[in-house]
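Complex shown without one protein chain; remaining protein chains in place.
And now, chain A:
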Amino acid sequence: MSETTGERRYAISLTVNGTVREATVPARRLLSDCLRHELGLTGTHVGCEHGVCGCCTVLLDGEPVRSCLTFAVTVDGREITTVEGLAGPGGELSPVQRAFTECHALQCGFCTPGFLCTVTALLRDNPAPTEDEVLEGISGNLCRCTGYQNIVKAVHRAAELTAEAEGGAA
């Protein structure tokens, strides 16, 4: 596929959801497109391609980034977690995923992968956020369906589930 274009391509290697993945991409290929179309990980969605909606949020070395504002070649060698990588190795849902379904925090589900990644990082850094911290934490993600109320509820619930799991483990 690549030989016929005049465009120069670069070999990159990314650790995606714990697995090393190789791709050969032109310099301008967005990380969102690379994940979706080169690597077939279509769970990461694209809602605006200009950095506002947050649908394309993935975790880059653990930190939420907008994959539509990131060139794939710039993250060569880095570690990425997408929505496909949030569940445990045996497929058991993460507390954030469980809370989202329990609280009806999604309707069409298009914004959901971005929210799940954002909230995963948020709760890792702040396991018991206040209402204002939750609002602040998700205020970079748009959802056109839910009105956010149940998303906010789900973030608190996820915090609770995580605390329970940790309490149980201790």
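Note that a contact is a pair of C-beta atoms (placed from the backbone, for glycine too) under 8 Å apart; a residue touches a chain by one contact, two chains touch by 3 or more; residues count from 1.
Basically, contacts and distances are computed from a predicted model.
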Practice item. Look at the options "Peptide ABC transporter", "Xanthine dehydrogenase family protein molybdopterin-binding subunit", "Phosphate transport system permease protein PstA" or "Coenzyme F420-reducing hydrogenase gamma subunit" and return the one that UniProt uses as the protein name of the missing chain. Key: "Xanthine dehydrogenase family protein molybdopterin-binding subunit"
**Study point:** Residue among A:G43, A:P64 or A:P129 that touches the chain left out of view
**Key:** A:G43
Practice item. Quickly run down the residues of chain A that touch the omitted chain. Key: 1, 4-7, 26, 28-29, 36-37, 40-50, 52-53, 55, 82-84, 86-87, 93, 97, 100-102, 104, 106-113, 116, 134-136, 138-152
